[in-house]
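The other protein chains are all here in position, but one chain of the complex has been omitted.
To keep things simple, chains are lettered A and B as they appear, and every chain counts its residues starting from 1.
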Amino acid sequence: MSLGISVNPSLCTGCHLCELVCSTYHFNKSSVELSRVIVYKDKASARFTPTLCVSCPGMPCARACPTGAIIENKQTGMPEVLVERCSSCGECVKACPYMAIRFTPSVYAYPLICDLCGGDPQCVKVCWPGALTKATTLSEKFRGAAEARSIIAGMISKYVR
Amino acid sequence: MVYSVNGRILHIDLTNNKVWVEKYGNDLLELFVGSRGIQAKLYWDLVKPEARALSSDNVLFVGSGTFTGTPLPSSGRTTVTFKSPATNMYFKASVGGDFGLKLKLNGYDIVAVHGASEKPVYVYIENDYVDVLPAEKYWGLDVRTTHVELVRKHGLGVDTLLIGPAGENLVKYASINCSVYNVAARGGGGAVLGYKKLKGIVVGNGSRSIILHDPKRFYEKSLKALFNIMKDDALIATAKFGTASATMGLDRTSTLPCYNFRKSFWENAYRNAGEYYVEAGYLVGRAGCAQCIVSCHRHTKTEKYGGVDTVGPEYETSNALGGNIGNSDTDALIKLNDLANIYGLDTISLGGVIAWVMESYERGYLKNLKDELGVEPLWGNVDAAIKLVEYITYRRGTGNLLAEGLAIACKEVGPETCKWAIQSRGLEHSRVETRIARAYALAFALNPRGPDHLHTETFAEFGFTEDARKLVKRLTGSEENAGVGKDAGRPEIVAWHEDIYAVTDSVGLCAFIDTAGFAIDELMLSELFESATGIESTPEKIMRSGERIVTLERMIQVREGRSRKDDTLPWRLLNEEITTRDGKTYTLTETTLNSMLDRYFEIRGWDVMRGLPTPNKLRELKLEFAVEEALRRLQAPVT
Partner (left out) sequence: MPVIRVYVLSDRLAKLLQCNNASITIESGTYTINDLINSISTQIPGIKVVLDKMKDTVFVAVNGQVKYNFDEKIKVVDDVKISLFEVGAGG
């Protein structure tokens, strides 16, 4: 089983291409809001980072789900949303420690969580700057996710008063 | 049913406080490809030739390309079209950032801003919700501060298009900034919005998706383009070192204009170069336009000059505010770049003006500046340069005249000074020595914007890479024609670049991808266009639409009063010689320029004496609506 995807925020140039290929690959439609990888940008200070699911041990998103709509995908090890059980309550989004679940009900009724494209992640393929890569170790992956989280938290405190 | 675009234009009338949506279909897309082409057609329809640029009759258009929002890399480029207060003619500006992408994902391919507001306002767009809101509390604030305030108000996901104090003060080279640091710099678009009292436009996240006609085929081609980009030598260098990596190539070939085009090479050139920002530790990160993995923008920092943390400088800036003004202080260059960013100024015109001031002062003019600035505007004096930027932005003292641009300023100070005002038709000349780079010279003379590179840039002329030399061979018959300092084949080189640039701009692709690097060619462009839109396309057909757009732009300007006599270059470049590092001298005479123009008009099938598209050519290109104007001009005496 793959180790997943590592984020290296300092290499992100904020281009959004990962989001556009992710949505196209999964939905055959191209849009930022349909992407399982989320790019956060503070344009005024040229600070950018992607964030996406790192498959936390214990799956807090699954545990937070009141309807049991999130299970572990046996092939990829990633959380998988069973839309037939999902009530669109958004609890999983709150539970995610890395702000890595996209949920824009006006665009798509269900939470979007990275599924590694079933094993051949497209975002990694297109990220020339190297902000998204196939993880070589778990600690590298979680370190990157934590760095992304702290950058995002900084943006939120700067802009959301 | 349209694919790859929304098929929707949002019209906003600031005079009457009205908003409406116009739909368009495949017929417009097939003829005019996308943003730049469609905006040119809209301009023809909506902006009267007698409309004044700084009036409520001017209409400003902004919108991204046909491939924007799709998985194709590097296709987030956005076009801004308006009548320029600097040239008093049709002007197309180009900008990156996310604004165009976000606008499209909110359901609008193009926004058209009509009229003018009495009080400062800004527009907020979120899908079908469009509102005109008061902007009093942002008026006077710089671009960066305004962006932060608007994001605080409207949420983290929004993006902005803004003007700074320079635009508010109607500086003739005030810019329009997208996503803070991406700049539709030239032509005074900022002043157009300043006159309209439009501080900016805010777009929300947007709920739309882009639907492609053949998503599978398009996706496959996009990945192919991606791999081509990652293997292209020019793009690899541009990614790592930014656009200012062009500096040393130009210095070596003596095409790097320094000291107001008195020199074409410089021992300190490296201090302005992209590699130096990396070597000396100024570069702390990179940024990119929407969808672009080349990410050539520079995130730079310095502790000096009060501490600067900014995006830039790009090549043009690094020379305009570097060697052009005798500035080898990289910290100062970064500071000047940041000031231009936040005040909202075009760095090319700004550098041209400051260099003219320095040369004029050296020659005994503008002596009042010593007391006014408190420091002498000598070559390389960055304190003077910084002060001049402030004075121009706020129209303080002599800054009020300098804010008008070189064409007006030099006449006021003394007609003699116009000899070293490096401008023609109201626009300051871009940063390449056109007495030696002659494809550039011809392109600049013909460019609807003025003597400028970001419309038709013939970078292949330098022949720095094998791809570039191959292209020159393909267009002119011989690889021997690659390299600067030559005349042969220039009209052929220019015509091809004009056509492909028009297509490239209109689909939203960055021109570096197919004219500086060569990762996408005409065949791939036509395949991408067809699989995206469902409209049948071939390389021939798509280049024809490029020709159509170029020809329409020419007719727009003919209708505004342009004629062959305007296909010219600044006085210094046609009357003074330039010497290379090896001691060779070049003179670009009007005779040489005219013979290149003659050949170019022949290739185009236009009336050679007038530089005018003929009625037959217009019909051939399906521009029947412009035939009447062409007939009128043919009947008039040749000017």
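The criterion applied here is as follows: a contact is a pair of C-beta atoms (placed from the backbone, for glycine too) under 8 Å apart; a residue touches a chain by one contact, two chains touch by 3 or more.
Since the model is a prediction, treat every value here as computed from it, not as a measurement.
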Problem - For the chain not depicted, the shown chains it touches - result: B
Problem - Omitted-chain contact residue, chosen from B:E267, B:E412 or B:E628 - result: B:E267
Fill in the blank from the handout: Answer key for B:Y24, B:F82, B:Y181 or B:Y276 versus the chain not shown reads B:Y276
Handout entry: Candidate in contact with the missing chain, chosen from B:K153, B:R252 or B:K301
Key = B:R252
Handout entry: Touching residues on chain B - with respect to the absent chain
Key = 233-238, 240-249, 251-252, 267-271, 273-276, 278-280, 296, 314-316, 453-454, 457, 459, 464, 511-512, 516-517, 581
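Basically, only the chains that are shown with their structure count from here on.
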Completion exercise
Contacts from chain B onto chain A in the complex sit at residues 69-71, 73, 76, 97-98, 101, 105, 144, 147-148, 151-152, 155-156, 159, 179-181, 205-212, 215, 219, 222-223, 226, 229-230, 239, 285-295, 297, 299, 309-311
Problem - List of chain A residues in touch with chain B within their complex - result: 10, 13-17, 20-21, 23-25, 27-34, 40-41, 43-46, 48, 104, 106-107, 125-129, 155-156, 158-161
